[in-house]
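The other protein chains are all here in position, but one chain of the complex has been omitted.
The first chain written gets the first letter, and so on, giving A, B and C; residue counts start at 1 in each chain.
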Amino acid sequence: MFQNLPLWPERASSFANNVDALYIFLIAVTGFFTLVIFVMIGVFAVKYRQRAGGRATQIEGSYALEATWTLIPFGLFMVMFVWGAAVFMKEVQPPANAMDVFVVGKQWMWKTQHPEGVREINQLHVPVGRDVKLTMISQDVIHSFYIPAFRVKHDVLPGRYTSIWFHAVKTGTYHLFCAEYCGTLHSGMIGEVIVMDPSDYAKWLSGGAAEDSMASTGEKLFQQLGCATCHRSDTQGRGPNLAGVYGKQQLLDNGQTVFVDDNYVRESILNPGSKVVSGFKPIMPTFNGIVSEEQLLSLIAYVKSLGVPQNAPGSNRPAVQQGVTAPNTASKAGNAKVQ
Amino acid sequence: MSEHILPKRMYLLVWAALMGLMVLTAVLSRVPMGREVNTIIALIIAAIKATLVLLFFMHLKYESYKLSAVVFVAGFFWLLIFFGLTLTDYLSRHAFGAPH
Amino acid sequence: MATAAALPTERQNYLNSNYGWKSWLLTTDHKRIAILYLISITFMFFIGGFFATMIRLELLTPAGDLMTSDTYNKMFSMHGIVMVFFFLIPSIPATLGNFFIPMMIGAKDLAFPRLNLLSWYIYIVSAGLMIYVILTGGVDTGWTFYPPFSTTYSNSNVVLAGIAVFINGFSSILTGLNFIVTTHRMRAPGLTWNRLPLFVWSHYATSVIQVLGTPVVAITVALVAIERLWHVGIFDPKVGGDPVLFQHLFWFYSHPAVYIMILPSMAVMSEVVTCFSRKRIFGYHFVALASIAIAVLGFLVWAHHLFVAGISAYAALVFSLLSYFVAVPSAIKVFNWTATMYKGQISYATPMLYAFGFIGLFTMGGMTGLFLASLGIDVHVTDTYFVIAHFHFIMVGGAVMAYLSGIHFWWPKMTGKMYPEGWGKVAAGLVFIGFNLTFLPQFVLGYMGMPRRYHAYSGEFQVLNVLSTAGASILAIGYLLPLVYLLWSLRYGKDAGPNPWNAIGLEWMTSSPPPTHNFDETPVVTWEAYEYDHAPQEVPVGN
Partner (left out) sequence: MATSTEVVAQHSLQHHFANMEQQRESSTLGMWIFLVTEILFFGGLFTAYVVYRSMYPDVWEMGSTHMEFWPGTINTIVLLCSSLTVALSVRAAAMGAQKTTALLLLVTVLMGFGFCGIKAYEYHHHWVEGTIPGNLWHYNVAENPDGTHSVPPHELQLFFFLYFVMTGLHALHVIIGMCILSTIAFFAWKGKYTPEYHNPVHISGLYWHFVDLVWIFLYPLLYLIANKHV
């Protein structure tokens, strides 16, 4: 009946039911109280309307009542908070073995890239039934990656990676919107998310133009840009050997440690002077303005592919990297197929 | 008018204390005690200096109308809330292993 | 200054005490300044309304066909900036507050009359600048000025618009400062805090926010302007700056600012509901303290606008929790107003009709705020029409209705004339119906996922958008009507007499319009606010 007038968004991810349930709860509670207020106003307005010779009964107040309508709403508010927080905490903690996809936003398009190297514009193909984690960055202003059917959204910032994850449960094509105002064609910065059967997805992935995986693109860049002259695979280079650094705690020359993640590697390349590895001189030149955001993502993929230490101290989520660690990232598609 | 007139000596004493504290803070900043400790000490001294100025030079101590003090302290307190809540974000950006 | 006190045939009042442009533009009389504000703010409201009209017209169809996307972006930006900074924030405080706070506390004027005039001039300068910006191409950053778009990428006149907002801030600060000092120092003998009308309490709380919050937004927009002019600044990610810091600074003010908008509305409610119910307020102290609680807690929740902006999950939890705290005092107020009506003698004059509307719509707007404060929901609906609907419910359904309620309530006092009651009721009805038709569909749109600030949208959203636009046209008529009949009443309205509503409160104890010095003798207060038991039990007019 409501074909041209849908009133509820599709539920295409594992979050959708959680969010909708909370939403319905909130509607029920607030609907009830709204009704109470409306009915009281209506009844009082009619029942106690002004009558000739009538007198209002003065009531100063009542502590019992004040306590009631302070504590009951407060209690309900706490339920709303806890429930909302529970839903949220799931949304911000990507599961360990989620498959990675990278997103670069720019005025006014979305560029996505799969570790296998396939690139898309204003589209995102994902397999149904897999956890997918998006690592996102903007080339210019703030955007926001929003898939209503999945109930996920996060701002995409310049200068820093942010991420979301989801688990699609229904094949189909869904809206992708930019939800943060970003200038002239903000409303045109839209696209679609295509959820496919794992087998279709694998077909799609391999059917794309034969591109290098991100890691091997990164490796080429590593040579071209001359990184390899300093970062050698032995300990003789002027820069640290990058094998195995990803995902571990790195000691800096000021005595502090940092966790080597995407943002740190990115910063090391663009602004090498700000965090200097212990035992090395701050001689690495900046590549700010030389490498694009996409190239950075490839370089990071490459650094990641150089291996993750098995039981590095402080690496509280070693498994996250699992999916991308192995140089043979291509086998992931195979994984997807099996599942 | 109801305002106190303090002896001149009082002002000179406060001024001397301020100068002393200034020297102290400059000297202590050279003593390596770790960045945090140095900063905290410097801020404590600054707070003492500020309090002296407020109480004596600005007459908060003698102001017959106490509301002024309440107002000013509230403003300062507000600033601390501003810092504190903003830092809940910045100091925990890496918590929960969440969006790195 | 001293005009000879001749025995007047028409009683001397602040309107006829002297004439001419100068007597208005150089006046230090709070009542005249209030009128000046009233005129300027109404003007800005219709400018903002014009932009709203353009927005709604564009959104009739999914395609962006009425104007270019750049134009559309300017429309909602200037709509937001004008409505928030130049209409709603000064609306009730600078007009009704200015006019009635001194009268309610039995003072001759505000503590700093010249500062009061200065604040109006500052407002005029900033509004003039804003109009200049509008006429010379406008600004397209949204009312929130987020960098790096505002600092680097926008091609519109961000700097001047920023300066306009910056200057405007000082007008707001000075008003707040004036009210605080006035409330502390100028109360009539016997008027203790416990006897103070809740109108004054609420304005006091508002002023505290204005004083503590506004400077921060001023410096923040200034930083944006500097960054734009000198191509470097602290929000610039290219040098390690964090654009999210801007959002912290901006919302540190702009969230409390929403309470600057709503507290004065609540102030009006407490006066109107008691008067037309012939009742003392239920739980005086709770309502009074709730205002203060809102002002204080309101400062602790700002990052609920940043849940998906890239703040830490931990901070998101903290701010979500705190957002629920601030909702409690609002709930207390709603329940107390409702309870005030219980066993009253309720009459349905226009101000009371608007009050009914306010309580209902504010409740709905506030409750949807609870949805947004809930992290799980906000991730989905932030930056969608759900948010748009939420705040229009509070700001249009709540604050604007309260403003209209207050204007109708005190119109007889300010002008000495009654407005036409029949038309008043018609307009109130139209506003209520038009409002709901405009903004209820937007909740659905928002949950469906229609993002805000969209010039063109996906086809399935059209039906609801058409409903919304239809509602907006009814709303427009509802707002134009009072403009017409209130002006009409200035000339043709019936004389109001000092107290047409049989209301209680010092402002009603003097003639209408009031004399320049408000009271012939400084009153001595020996009673509590809202002692309607000692007043006639009927409101003679308006039924």
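Note that in this section a residue touches a chain if its C-beta (ideal position, glycine included) is under 8 Å from a C-beta of that chain, and two chains touch if they have at least 3 such contacts.
Every value quoted in this text rests on a predicted model; they were computed, and no experiment measured them.
Chemist: Considering all chains of the complex, which shown ones does the missing chain contact?
Modeler: Contacts of the omitted chain with visible chains: A, B, C.
Chemist: With the missing chain put back, one of C:E58, C:D140, C:D242 or C:E271 would touch it. Which one?
Modeler: Checking each option in C:E58, C:D140, C:D242 or C:E271, the one touching the absent chain turns out to be C:D242.
Chemist: Looking beyond the chains shown, say which of A:P95, A:G207, A:G226 or A:P282 touches the absent one.
Modeler: A:P282
Chemist: Residue by residue, what part of subunit A touches the chain that was omitted?
Modeler: Touching the missing chain: residues 254, 271-274, 281-283, 285-286, 288.
Chemist: Spell out the interface residues on subunit B facing the chain that's missing from view.
Modeler: 1-3, 5-6, 8, 11-12, 14-15, 18-19, 22, 25-26, 29-30, 32, 35, 38-39, 42-43, 45-46, 49-50, 53-54, 56-59, 63, 65, 67-68, 71-72, 74-76, 78-79, 82-83, 86-87, 90-91
Chemist: Residues on subunit C that touch the omitted chain in the whole complex?
Modeler: 1-2, 5, 107-113, 115, 173, 177-178, 180-181, 184-186, 211-216, 218-220, 223, 226, 230-234, 238-242, 245, 248-249, 252, 517, 521-522
Here is the rule we use: only the chains that are shown with their structure count from here on.
Chemist: Please compute the C-alpha centroid of subunit A, do the same for subunit B, then give the distance between them in whole Å.
Modeler: A distance of 41 Å separates the two centres.
Chemist: Report the inter-chain centroid distance for subunit B and subunit C in whole angstrom, where each centroid is the mean of the CA atoms.
Modeler: 37
Chemist: Check each residue of subunit A and list the ones that touch at least two other chains.
Modeler: In subunit A, the residues touching two or more other chains are 89, 92, 154, 162.
Chemist: Multi-chain contacts only, two chains or more: what residues does subunit B have there?
Modeler: Expected reply: 94, 96, 98-99.
Chemist: Can you list the residues on subunit C that touch subunit A in the complex?
Modeler: Contact set of subunit C toward subunit A: 64, 69-70, 73, 140, 142, 146, 148-149, 152-154, 237-238, 240-244, 277-280, 282-286, 307-310, 313, 316-317, 320-321, 324, 327-328, 331-332, 334-336, 338-339, 341-348, 356, 359-360, 363-364, 367-368, 370-371, 373-380, 382-384, 444, 447-449, 451-458, 460, 463-464, 532-533, 537-539, 543.
Chemist: Sort out for me which residues of subunit C touch subunit B in the complex.
Modeler: Answer in residue numbers: 184, 212, 216, 244, 248, 252, 299-300, 302-303, 306, 310-315, 318-319.
Chemist: Can you list the subunit A residues touching subunit C in their complex?
Modeler: 4-9, 18-19, 22-23, 26, 30, 33-34, 37-38, 40-41, 44-45, 48-62, 65-66, 69-70, 73-74, 77-78, 80-81, 83-89, 91-92, 107, 140-142, 144, 146, 148-149, 151-155, 157-160, 162, 175, 177-188, 190, 271, 274, 288
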